[in-house]
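Complex shown without one protein chain; remaining protein chains in place.
Letters A, B and C mark the chains as written, and numbering starts fresh at 1 in each.
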Amino acid sequence: MSEIYIAKDKFPSVLGQLMGKCPVFGPVLQGKFHEFGRLERPEDVDLGYGNTRLSPKALFHPQAEKMFDFSLSKGDPEAGILKETPKDFRPRVILGIRPCDARAFQLDDRNFDTDSVRDPWWVRRRETTTLVGLACNTPGSTCFCTSVGTGPFDKTGLDVLMVDVGEGYLFQASTKKGEEFLAGLSAGEAVSGSVAEKADALKKGAEGSMGTQFSVDAIVQNPTLDLFNAAFWDEVQFSCINCGTCTFVCPTCWCFDIQDEVYQEKGSRIRLWDSCMFPLFTFHGSGHNPRSQKLQRVRQRFMHKLKYYPEKYKGGVACVGCGRCVRQCPVNIDIRHVARLMSASCVCPT
Amino acid sequence: MNNPYLPYPVRIESIVTETEDHNQKTFKLVFLRPEDEAKFVYMPGQFAELSVAGVGEVPIGIATSPTEKGFISFTVNKVGKVTSHLHNMEEGEIMGVRGPMGNSFPWDVLEGKNVVIIGGGFAFTTLRSSIVYMLHPENRSRFGDITVVYGARSPGLLLYKEELAAWERREDIRMHITVDATTDPNWKYNVGFVPAVTKEKAPSADNSYAIICGPPIMIKFTLPVLTELGFPPERIISSLEMRMKCGIGICGRCNIGTEYVCKDGPVFTLAQLSRLPNEY
Amino acid sequence: MSQWEPKIVAFMCSWSSYPGADYAGLSRLAYPPNIRIIKVPCAGRINPKFILSALRQGADGVWISACHPGDCHYMEGNLYASRKFALMKNFLEHTGIEPGRVHFSWVSATEGHKFAQTAKEVVDSVKALGPARHMIKKEAEVA
Partner (left out) sequence: MQGYTQRIREAAKRLLAEKKVDVVMGFRKGTIPFMNEPFLAKSPEQVDQLLWDGNCGINLANYLSGRKDRIGIVAKGCDSRNIVVHLLEYQIKREQLYILGAPCHGMIDGRRITEELAGKEPLQVEEENGRIRVSGKGFEESFDRKQYLQENCAICMHRNPVVYDELVGDLVEEQRDVDRYADVREVEGLSPEAKWKYFEDLIAPCIRCYACRNACPVCYCPTCFVDESRPQWVGKTVDPTDTRTFHFLRAYHVAGRCTDCGACERACPVGIKMRQFTKKLEKDIKEMYGYEAGVDPESRPPLDTYRPDDPRDFAK
């Protein structure tokens, strides 16, 4: 697969040209935090960021989006019939995404894009998007990607991996889409030996700084019902306040709600992020709630990510180690701690 | 790309109030477009999302059998926002249907077997579908004995009363209709709870499968009876309810462990359920 | 703009201001037709959510009217309500709803004149502000 080098001083003009061809999204400083946004000018992008506050999942699965529109006007022969809301599915580039976040989309694909059902919005956005990732030279202290099967230089979820080698960026394509992307960039230079060496050293340094914090294999090997009935959930759940922060900032939390809204004589069917932390998530019309207790909801979140998902899809956990939930949980529930509890050799019910 | 969230538009052909408390109504729906009807291929035990623009969707078991052509029916219990709205709708109005969804009762496995159907209250809808399906002249010879135990709190709360009476008159199906209690002097069927009636009628477990749908309390007390009669967990089949939104295994809320009730269910054997977390 | 007439949602106590409106009618007093009255059993029944709900649905003004202090049919419902609405009104205005959109009054069953007079004041005050601009739920601004 091909690779090129672009010096940092030339990068803004390369980016400017790219933005002339298609919409480009990247990490932008918004207030005090970085979020992914549409770049209006090349200088909007801030590639010196650690990671965004929210995951970039909204680029494929917006927090709220209209699915269908309908008329409710009396006498309209089409009243009550849902019509797909028109959307912009033009090809686009997401630049500077972290390898963990890109890997998350692949994990989410298994939910949205299956043999039997394909989610039209997710699939079309995935098809039309080129992911140009930015390797993590200095992973944060809450990062644990190397413990969950990805890494700071992981290319698997990306079309192109960018490495900041100091004076410039090394671009390495790993898919056909990535090749096309590189072919379209002007000002690309051949990659010198020293750049390649530097990138390699950065990779080794970044990966080496992280280590393995818990064993995913041990969790997968523990029987589901033993984990489900384990005693430690009671301690894990105590501090949880059942807000949706962990799920909303998580790149692999895809659960959503569907709501109808009415505006006078028309309306929309909207889908919006939902959270297994909310009691309403599983609340039956009858009043019965299979997960009425906080413990059940907390357990569901971790079990889904680390046990049900690998079991259902035969491999991988639904966590990429981005550390957002660790940093943002208002009460410091740490998935690394929970994963260690789940991977202990015996979690047999007491 | 086919959009699995887009309901097929249907017209409400008729609305029948099933029970004396007016909480159960059966909606007979006709597809507006023949091509949608052709795509809606289902088997008894499946469900669909009923959709009302501006109100929302609700998952409801399909009460008709695929042997009944030209329409589909749903018996809806008035509970929440969407079902209450449905109960206020009128014949001729347009709504939507999305589906069919979920697995069905395991018809390939049931072929050549005796089938014992046990139902309680308003959870009789997909059971009705199953009975109609099996009794169809083209299908009846594919199954052995058919035994039905169906109970409700009182005679007025039984669904599909005319059909029940018609089945009672047939030779090729054994009906045990029962009510918890009644003061009706003309009541000519059983009085007693479903578990007790099941025990009393003691359908044979030989070469048999049991399909059981009803309120949790009924299921709880009927399962030991079935076990006593010799039904192993692999041959006891049930259908679960769960809060649902997408109905196609994507939105994430209806899981029991690894299984999504909407896509991998709603039909499970007791053996399958025993391997899953007890969270339903 | 000259065609614009404000829509005002009025929550009226069924023991005082609602019959007050009736009395104004019986007395053939003219008052502006912009008022949509919602009868409530007592001002104490009015949840602040109702006021927000009216604004969200496009009311240009909201008017709440209760029994005079000391005259509540339920002894003290209007006095609890008075605290609720004093805070509510301040809070709405603090967060950007213009003073003059939300009104509170004491009108008894026999005060047809006061009813008509207050109705006029409420409508004039809302008219002066023009159509409501904020807190109206229009089409969801989402992707």
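Quick note on the criterion: contacts are C-beta pairs under 8 Å (C-beta built on N, C-alpha and C of every residue); 3 or more make two chains touch, one makes a residue touch a chain.
It should be emphasised that the depicted structure is a prediction, and the values quoted were computed from it without experimental measurement.
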| item | value |
| --- | --- |
| Among shown chains, those touching the left-out chain | A, B, C |
| Touching residue (missing chain; options A:Ser2, A:Gln17 or A:Gln63) | A:Gln63 |
| Where the missing chain touches subunit C, by residue | 48-49, 52-53, 56, 69, 76, 79-80, 82-91, 93-99, 103-106, 118, 121, 134-138, 140-142 |
| On subunit B, residues whose C-beta touches the chain left out of the figure | 80-81, 84 |
| Hidden partner chain, residues of subunit A it touches | 30-33, 48, 50, 53-54, 63-64, 140-142, 235, 238-239, 241-245, 247-249, 257, 259, 261, 270, 272, 275, 278-280, 326-328, 330-334, 336-337 |
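Just so it is clear, only the chains that are shown with their structure count from here on.
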| item | value |
| --- | --- |
| Chain contact topology (line, ring, star, complete or other) | line |
| Intercentroid distance (Cα basis), subunit C paired with subunit A, Å | 48 |
| Approximate Å spacing (C-alpha centroids) for the pair subunit B, subunit C | 51 |
| In subunit A, residues with contacts to at least two other chains | 261 |
| Residues on subunit A engaged by subunit C in the complex (per definition of touch) | 62-66, 261, 263, 268, 270, 272 |
| Subunit A partner contacts - residues on subunit B that touch it in the complex | 1-7, 9, 51-58, 79-80, 83, 93-96, 241-243, 245-246, 248-258, 263, 275, 277, 279-280 |
| Subunit C - residues contacting subunit A, complex | 137-140, 142-143 |
